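See below for the structure under consideration.
Every protein chain of the complex appears in place save one, which is left out.
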Amino acid sequence: MGIRAEHVGRSIAGRSVLEGVSCEIADGDFAVFLGPTGAGKTSLLRMLAGIDLVDRGAVYYDGQDMRGVPVRNRPIAMVYQQFVNYPSLTVFENIASPLRAGRQGLSAGEVTARVHEAAELLGLAGVLTHRPSEISGGQQQRTAIARALVKGAKYIFLDEPLANLDFKLREALRGELKHLFRKRGGAVIYATPDPVDALSMGTHVGMVLDGRLVQYGAARAVYDAPATVAVGEYFSYPAMNVVDAALDAQGTLRLSQSLVLHGQPEAPPGRYRAGFRAHALDLVRRSTADAALPATVQLSEVVGSDTEIHVRHESLPLTVLTEQVRRFDAGEAIELFLNPAEIFLFDADTGKLAGRFAASMAVEAH
Amino acid sequence: MARIELDNLSHAYGTDASGAGFAIQRLNLCWEDGTANALLGPSGCGKTTLLNIISGLLRPGGGRVLFDGVDVTGKSARERHIAQVFQFPVVYEAMSVFDNLAFPLRNRGVAESSIKPRVNDIAELLGLNGLLQRKSKGLTPAEKQKVSLGRGLVREDTAAVLFDEPLTIIDPKEKYDLRRSLRDVQRALKMTMIYVTHDQHEALTFADRVTVMKDGAIQQTGTPDELHRNPATPFVGFFIGSPGMNFFDVEFQNGACSVGEMVVPVACANAGPARLGIRPEFVEVREDAAANCLHCRIRVVEDTGVYKVLTLETESQQLKARVPERFAPAEGAAVWVWFREEALRIFPAQGEARP
Amino acid sequence: MADWFTHHLGWMYWTWQSALFFGAIMASIAVLTVLDLRQPSVPRKGWLPIPTTRGDRLFLAIMSAIGLHLLWLGLAGAAWVAGASVLSAFLAVAIFWKG
Amino acid sequence: MKKRYFLLALYFLLLFAPIYWMLITSLKTDSEILAEFTLFPKQITFEHYREIFGSPEWRGSFANSLIYVTLNVLITLAVAIPAAYAFSRWSFRGSHHLFFWLLTNRMAPAAVFMVPFTELYYAMHLFDTHLAVALAHCLFSIPLAIWILEGFMSGIPREIDETAYIDGYSFPRFFVKIFFPLIAPGVGVSAFFCFTFSWVELILAKALTVTEAKPIVVTLTAGIGAEGVKWGLLSAAGVLTMIPGALVVYFVRNSMAKGFSLGRI
Partner (left out) sequence: MRQHPWLFLFPALLIMSISAFVPMMTVVNYSLHNIFAGSSPEFVGLENYAAVLSDADFRGALVRQLFFTVTILLIEIPLGVLLAHAIPHRGSGMALSLVLLGIPLLIPFNVVGIVWRLFAQSDIGVIPSLAALAGYDYNVSLHAVDAWLTLVALDVWHWTPLAALLAFSGLQAIPPAYYQAAAIDGASTWSTFRHVTLPRLRPVLTIGVLLRFMDSFTIYSEPLTLTGGGPGNTTTFLSFLIARKASSYELGYAGAASIIYLYIVIVLSYVFFQLLSGKQGATAR
């Protein structure tokens, strides 16, 4: 059982914001909808939650059609990107509000106990008597999360809950959220523009692009087989390198003048767009199959404990992710190694995934 | 362009008796002429205050600001020939983009004939050439911010260009282009630039030398590599790098110490309490029990696509470890860890608390 | 009926001419509402200085018709006031068609 | 710096000169008012105030004003709060036009409605009642209140409403427990402006009342223009009419600044 959406669509002022979305989120899933700003993830979340009306299609909870069921009667909780709390209530009262507003009939003692439990879990025990305006942004968002948790709702929706937080706080809360929401009875539905969030938190990932759900499936499966070049580009950090390439009948892939690879392609000969993620390139040879290519550094960026190097190989702009903190100067010549097992072949016209370039060498999916 | 020195600088907003109201405390710093620098720290650490003191928008409570050795503490922003770009876009909305970019030049009486090429150059650099005739009111926030950046870069006679988290509102894709443009300009014109941010990516990417600040005091100044490899304080260790450094409170006895049941093979001359720091990259994790390892349980596994970050718990505390993609054990599994000796860092116990 | 009317609404001084006038305005608002329900009007930008929907254009047409009549009366007096009506009609067409 | 404050001080001096003059006139004896020009009363007298409090006409018209003003504020808030909520939360067909139409009523000159209102309330058998004046003033106070309240409500994110529904609040409970405390300053400001408007409005109040509901503003103006105006009495009454406004502003003083910054007054 869980949430099922069938051909869901919605228009605002005659313009469609979301079209033909179908997916099934089972109980126990942590479903992440990934997509750029304005793609329609928030709309999708709001429709699944019932905050916005569905213009077309239907949403089912546990097999029951939810059209016409008002939000207050649904087993849901929601956390917004903006820190939404009741400004006139204290943190304690905020967390207690779903317990008091509903018809759960809890005694005052039970309410207090459950609020304290949630507050403890989220490190809010010290600020329970404060008002939301008196605590930090991180604490405000934790309050909103505690309110969602304490309700015990079957389905919890989180709309970019970490987007407005500082980098370090985001890093810490990401792991915590995953831990908090694990092993609950229902499902978690989470929207984010950050591909790392999607992969590290989600059991399932839905890629939303231009008002459509382009691909939905187990997180790792989507990551290892992006349906289109657009999914591949977005669901990678840094963005996937995409290069026009030609594959001949002998299984030889020509990416540039000097970069020619041999493999056992899953696709027939023809013209392709070859995609490989930044970490498929490295500064050291990791296996004998790796192909070497010369490149010139354009810019190097330190990302956490890694370095992202933007380079040019012949006329192709490529991005490399290497696991160390190092500074490269612009214009510096370096040698890179490309792992052919990590090359995806996308159809040159439709952008659809045709297959891996070196299937036998592909890393096994987790 | 100038070399900028801060000499024993202090500044307080609301001074209370305890001195806790200090925004900046007795600070000494020097930025060499023509270098790209960053000031990195969490919000509220005093970096914007410091920037405003350098540009002359704020008079410091104590200490001096020197440009090329000349004391400019009492001079106004205009006299210092400083350019500054703010966190949120500041455009003169009634003017066109061109007039906005020309404004700092016109105010200083630059001839119209030399304004035009200069404005066009800057517009080209920032990708604003198509917008020059537009009213700046209708621009998107990102475009407005580029106009602000342009006004900061348009003057050639500035002593330094200061940036106060200028890319906060720019899209990630464009951030990269703008960062590169800024670096290119800096390299080409050998400008002295100071870039303030709370985002370690931006600081470490933009600057040759990064200064980490906390609570109005300098923690460390160095190249990105130095900061990452040899943090001077636990704060730097935690703040730089992702995830940040792990810390353990330990007691040294006979030149060694232990974390839980694991004896850490690190030499330290001083006996007594200390803090041990290790980056998650150097926490080694194995699935089977081994001698002298720390027994942990996996609390959370986060897959980034390139590596996995494990949050581990021992009896008494949590730590993070970074492991390769192929690492199989799932959440809840028992594992054993040890630390790579060469990566261990020792900090005094009386250092500041981890945030 | 007529008695009730005179008794309760007599103070409003209705005649069939004024009833016709208000009837016409009500009818045009009603027609527009029905049209808008069937096919929502999207604001568009024509020769008028602001983007307008159908409703805006009706408002502007009525207001400019009143204005033209008042102007005519003020400048030329009551004679040939039908001229103002003709001008208003042309203006209304222009506003609805290309406004 | 100095020049700025000098300007301000000078302005305040000019601002208070007329008020001061009225105040001292109300404290002077009639003979002193007419006989000589004095900046401070030679002999302070409260006889004018005593006369007002002793006169049933003055007392009655004070009471009449208070009654219909209170009625007006209550009716206005009761209908304006839900209407403002609709405007701030939903964009529905014709909402813009409706909003503008409402505002034009605020702009309409009261003189235009003088005769038809008289006829209307005659027909409704409400002429010369407090309710008539209160309802007539609603024409101006409702749009004003909707405008002010809409501004305050738009400042409260819709997500608060949604969160409340998700938490399980019914609409009435949400409105009373969560929403109302948040817009309370706006309600205060609207009440204040409805109050002042109704308290000072003259044309309609004069046209709709004869004796039963005759308000203070009419009683005040009645004596003007005639020969032998009782200046002392008039000043004292003027001073007294300023008091309720001052009291109301005292209660909503904290919300005023916010109302001003929203630009809705």
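Read from first to last, the chains carry the letters A, B, C and D; within each, the first residue is number 1.
Here is the rule we use: a contact is a pair of C-beta atoms (placed from the backbone, for glycine too) under 8 Å apart; a residue touches a chain by one contact, two chains touch by 3 or more.
In this text the structure is predicted, and so the values were computed from the model without any measurement.
Touching the missing chain, out of B:107, B:140, B:230 or B:318, is residue B:107.
The hidden chain makes contact, of the residues D:61, D:209 or D:235, with D:235. Only one residue from D:44, D:111 or D:210 touches the chain missing from this view: D:111.
Mapped onto subunit C, contacts with the missing chain fall at residues 11-15, 17-18, 21-22, 50, 63, 66-67, 69-70, 73-74, 77-78, 81. Hidden from this view is one chain, which touches subunit D at 4-5, 7-8, 11-12, 14-15, 17-19, 21-22, 25, 33-34, 37, 75, 78-80, 82-83, 85-87, 89-92, 95-96, 98-100, 102-117, 119-120, 135-136, 138-139, 142-143, 146, 150-151, 154, 162, 165, 196, 199-200, 202-203, 217, 220-221, 224-225, 231, 234-235, 238, 241-242, 245-246, 249, 253, 256-257, 260-261, 263-265.
Looking at subunit B, the residues touching the absent chain are 52, 55, 57, 76-78, 82-84, 86-88, 90, 92-95, 103-104, 107-108, 148, 151.
In the analysis below, only the chains that are shown with their structure count from here on.
Note: centroid distance subunit A to subunit B, computed from Cα atoms, is 26 Å. Shared interface positions of subunit D, defined as residues touching 2 or more other chains, are absent. Residue positions 40 of subunit C each touch two or more of the other chains.
The touching residues of subunit D, counted against subunit A in their complex, run 157, 159-160, 162-170, 173, 178, 181-182. Per the touch definition, subunit C reaches subunit A in the complex via residues 40, 42. Across the interface of their complex, subunit D is touched by residues 8-9, 11-12, 33, 36-37, 40, 55-56, 59 of subunit C.
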